[in-house]
Each structure stands twice: as C-alpha cells, then as structure tokens.
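And then chain A:
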Amino acid sequence: MVLGLFNYWAVIFLMMIGLYTLIARDNLIKKILGLNIFQTSVFILYITMGKVSEGTAPIFVKGVEDVVYSNPIPHVLILTAIVVGVATTSLGLSLVIRIKEAYGTIEEDEIEDGRP
Partner candidate 1 sequence: MIDTNLVVGICLLLPLLGAFLVLIFGSRPNVRETSTLLIGGLTFWHVWGLLHHVREGVRPRLELLEIVPGLQLAFEVEPLGLLFALVASFLWIVTTLYAIGYMRGHHEENQTRFFFFFAIAIAGAMGVAFSANLFTLFAFYEVLTLCTFPLVTHHQTDEARKAGRVYLGILLTTSVVFQLLAIIWIWQLAGTVNFTEGGILAGTGSNGVLSVILVLFVFGVGKAAIMPFHRWLPAAMVAPTPVSALLHAVAVVKAGVFTVLKVAVYVFGIDLLSTLAATTWLAWIAAATIILGSLIAFQKDNLKARLAYSTISQLSYIVLGALLANEWGVIGGGMHIAMHAFGKITLFFAAGAVLVAAHEKDISRMHGLGRTMPITFGAFFLGSLSIIGLPPAGGSWSKWFLGMGTLEAGQVGLLAVLMLSSLLGLYYLLEVPVKAFFFRPTNDADRGKGIKEAPLPSLIAIGITALATVGFFFWPDLWHELMTMVVSGAAQ
Partner candidate 2 sequence: MTHHLPVLLVVVPLVAAPIAALVNRPRISWAVAVVATLWTLYAALGLLSETMAVGAIHYELGGWVAPYGIEYVVDPVNAWVMVIVALIGALVTPYARRSVEHEISEDRIPLFYAAFILCLTGLLGIAITGDVFNVFVFLEISSLSAYALIALGNDRRALMASFRYLIMGSVGATFIVIGIGLMYVMTGTLNMADLANRLPEVASSRTIPVAFTFLTVGITLKLALFPLHAWLPNAYAYAPSAVTAFIASTATKVAVYLLLRFFFTVFGAAFSFDIMQLDLILIPLALIGIVTMSLVAIYQKNVKRLLAYSSIAQIGYMVLGISLASVLGLTAGILHLFNHALMKGALFMSMGCVMYRVGSVRLERMSGLGRSMPWTMAAFVVGGLSLIGVPLTVGFISKWYLVQAALEQGMWPVACVVLIGSLLALMYIWKVVEVAYFRECDPELGISEAPFSLLAPTWVLVLCNLYFGINASGGVDIATRAAEVLLGVLS
C-alpha cells in the first residue's frame, strides 16, 4: 500500500520541499527555485496518473492490436503547464533582475529594510 503509491510520496515530498523553500527563503532566486520544484511535483503527479499499468506509448502501429496504451491526455495537459511554468519562471527572473537593479539586492529582508 505504502510502496504501491510511491509516486504520490515522491510528489508530496517534492511539493513540501518546494513550498518550504518558497516560504522560508529570503533570496528571491531561491523563491523562484522553490516555486519551480513545487510546480514540478505537480507535473509528476499528472504524468504518473496518466500511466496505465502494462500500458505503452500511445502510438498506433498498423497490425498491432490488443495493446494497452497509457493515457496521453495528462501528458498533453502538463506540456501546457510546463510552458506556463517556463513563462512564469522567466517573468519572475526578469523581475528579479530589475529588482536587483532598483534595490541593489535580491534578499527580501534587505529590500524591506531599505524602504525609502
């Protein structure tokens, strides 16, 4: 039971690491990394749930019948989510660069202190 759901354990593990980093770190880059790890855990959740036991890649080959295919839809969905994640990350990083330019630091506590 516990091992059978190992993928969920992995997902939860990653998710917690990500959320913890996101909340606990003052460094803005680390925050983004945390966000990425968090999102990745969700990607894995989606990808693993598309797996049908004994299933193979959902590519039709002529003449081969009676094959169990994995569900491709979660993969397609998560492809979109990955793209969104990339966009979020790049926007976040570009914000970090501009924050660095404006404040001279990317540590959140220093930014708070240095308020005009």
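Inclusion criterion for the candidates: all candidates are chains of the complex that A comes from, given by their letters.
List of remarks:
Everything below uses one rule, namely that a contact is a pair of C-beta atoms (placed from the backbone, for glycine too) under 8 Å apart; a residue touches a chain by one contact, two chains touch by 3 or more; residues count from 1.
Remember, it's a predicted structure, so these values are computed and weren't measured experimentally.
One chain among 1 or 2 touches chain A in this complex, and its number is 2.
Taken together, the chain A residues at the contact with candidate 2 in this complex read 19, 22, 28, 31-32, 35, 38-39, 42, 45-46, 49, 73-74, 77, 80-81, 84, 87-88, 91-92, 95-96, 98-99, 102-103, 111, 115.
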